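Please see the structure below; I have some questions.
The complex appears here without one of its protein chains, the remainder shown in place.
A and B label the chains in the order they appear, each numbered from 1.
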Amino acid sequence: MNYLELISHVLPEIAVLVTALVLIGMGCAGGSRGGGKAVLAVTAAGLGLALAAVVFGPESGRLLEGMIVVDALTRLFKAVLLALTLGTALFLFPGGEAGGNEGRGAENSALLLLALLGLLVVVGTENLLLLFVGLELASLALYLMVVFAAPAGRPAEAALRYFFFGSVAAAFLLFGFSFIYGATGSIDLRVIAKVLAAHPVEPILPLGVGLALVGFGFKVAAVPFHLWAPDVYQSAPAPAAGFIASASKVAGFFIVAKVLVLGFGVVEGSADWGAFAMGWAPLVAVLAALSMVVGNLAALAQQSVRRLLAYSGIGHSGFILTALVAANAEAVRAVLFYSVIYGVASLAAFGVAGCVLRARGADRLEDFAGLGRTAPAAAGVLALALLSLAGLPPLVGFFGKFQLFAAALSGGTPGTVPGLLWLVALALLMSAVSLYYYLRVLKQVFFAPAPADAAPTRDTSAGTAVCLVCGSVLVLLGLFPSLVLQPLQRALVQLF
Amino acid sequence: MTIGIEHILAVSGLLFVIGFFGVLLRRNTLVVFMSLELMLNAAMLALVGFSFFNATMEGNVFVLFIIAVAAAEVAVGLAIIVALFRRRHTVQLEELVSLKG
Partner (left out) sequence: MNLTASGLLFFAFAVLTLGAGTAVALVREPVRAALVGALCFVGVGLLYLWLGAEFLGFIQWLVYVGAVAVLIVFVILLTRREDAGGETEGGRFAGLRVLGGLGVALALFGALAAAVLGSGSLYREVPEEPMVLEIAALGRELVAGAVPPLILVGVVLTVALVGGVTLALVERKPDA
């Protein structure tokens, strides 16, 4: 084996790791003062370097029996994760004041980058061992980011809840992996798929996949493994919440789609109405249905905008899993496409919520009143993000949802009633429900008068830049979805 | 009667279920923590057992890494619990976390 070859294939990861170590060093050297601008500059430079390494790095390669995989798809998603993290950093670390946690900006940034490193590894591997270690790295860094927040008490509770739910999910994931290993004799997804294609499937394999689904369900906050999400989204420091809601979720869907469709296409089963067959598809269908209903209905009752976004995120997990049930190339494309635009929209929404929180000290619906006048850029991008999440044309959310539901209906024999019609009908209904609570927020932003006594929220320069980028991505992709769809399509052709 | 993989899996499965039961039922965060470790140990036992009966080494290598990761997880978890205790002076779960979703 050639270590140089290995290094050349993991240059983005190395860039992120080195940047994180530099930041840790800066944290030690700077004591509790921590220069905010310097931290932000180093973080942005490191992410930029990593992005360059992805773009100009090797185009394909499969090292160490699938431990390190570089192909068009992994490069695309590594670039997306890096861009989302860059957005999170720029949006949410403005000028060094990191929420109620002054002076720990360097360590916070380092943990953000280490969590990102975990996700990059997860995206770029087909080996269950590396997948597990990468997920654990991301989880541990995020638990710590959540607990680092203001010493007001609530965040640490959220961290504890997050930690226990995450650890139980990790145990289930691991137990599932051990059954998968036992049934196939391998921990390499490609080998597993080959073994499964050649041999009859034993019941312990679906069992293992089912147990692993519990772990993945936690990662994408699908009901009933979602209980950590509202608390964490609400009480985590803004950068951590933004990261969990965007990059972490994108990586979660990427890995769910890859593992289920590539590794275990054989044990899919069927969730078609009247033709249920055991496998992972019915399980995913149940998760999808529960997530859509619980997430969207609970969002109606929320007063805190971040809790509302958390429940809306749970609902969106349901929408995305709906398409995954169909498990064909079209479905994978729709799932990956929608997870990317969901990541962008939710980063924008969390960014604006974070700005309001900083200015007002709370994020109740009333605190957003008058935002349209005091901070037009933030209000505008919030409107774009929420309407895109709601799926209104011409924003990209409409196109993405259309793709998801079309993919879900495309499975099954042509000419008959599509088997997943029940799920898609439910999704459409819940999509309509979601429009109501998004509009509730926007009504406050644009039509409610700003309270006279409170400090108005103002746009910051870095924040405005990210706002503009996120907003233009949402509009541009809505008008020209092929900008992302075509590379995605090309990348998927190599896989299927 | 020879001991086969099914016996290993019975022990592992029972241990996992006992751990899960403990996580669901116990109220002291540290006991919940211990139960969590039982679940992890059960998963590792299954891996070692499969490694033995499949006669491949991957399972054993996997377990070696899990032990290392679990050590890090314990450090982080206990750090969170101690940090919480210093603020709230309790380690009882229901006094720390209100269980409404």
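The rule is simple: a residue touches a chain if its C-beta (ideal position, glycine included) is under 8 Å from a C-beta of that chain, and two chains touch if they have at least 3 such contacts.
In this text, all values refer to a predicted model and were calculated from it rather than measured experimentally.
*Asks:* For the chain that does not appear here, which of the shown chains does it touch in the whole complex?
*Replies:* When the entire complex is considered, the left-out chain reaches A, B.
*Asks:* Among A:Val121, A:Ala222 or A:Ala383, single out the residue that touches the unshown chain.
*Replies:* A:Val121
*Asks:* Please pick, from A:Met26, A:Val54, A:Val147 or A:Ala379, the residue that touches the omitted chain in the full complex.
*Replies:* Here the residue in touch with the unshown chain is A:Val147.
*Asks:* Among A:Leu11, A:Ala44, A:Leu64 or A:Ala329, which one is in touch with the chain left out?
*Replies:* A:Leu64
*Asks:* Of the listed residues A:Val22, A:Ala53, A:Leu73 or A:Leu130, which contacts the missing chain in the full complex?
*Replies:* Final answer for the missing-chain contact: A:Leu130.
*Asks:* Touching the absent chain: which residues on chain A qualify?
*Replies:* 1, 3, 6, 10, 17, 24, 27, 32, 64-65, 67-68, 100-101, 104, 107, 110-111, 114, 117-118, 121, 125, 129-130, 133-134, 136-137, 140-141, 143-144, 147-148, 150-151, 179, 182-183, 200, 202-204, 206-207
*Asks:* Even though one chain is hidden, which residues of chain B still touch it in the full complex?
*Replies:* 1-11, 13-22, 24-28, 30-31, 33-35, 37-38, 41, 44-45, 48-49, 51-53, 55-57, 60-61, 63-65, 67-76, 78-83, 85-87, 89-92, 94
Basically, only the chains that are shown with their structure count from here on.
*Asks:* In whole angstrom, how far does the Cα centroid of chain A sit from the Cα centroid of chain B?
*Replies:* Roughly 26 Å, centre to centre.
*Asks:* Write out the stretch or stretches of chain B touching chain A in their complex.
*Replies:* 5, 9, 12, 16, 19-20, 23, 29, 32, 36, 39-40, 42-44, 46-47, 49-51, 53-54, 56, 58-59, 61-62, 65-66, 69, 72-73, 76-77, 79-81, 83-84, 87-88, 96-98, 101
*Asks:* In their shared complex, at which residues does chain A touch chain B?
*Replies:* Within the complex, chain A contacts chain B at residues 128-129, 132-133, 136, 140, 143-144, 147, 151, 153, 156-157, 159-161, 163-164, 167-168, 170-172, 174-175, 177-179, 181-182, 185-187, 226-227, 230, 298.
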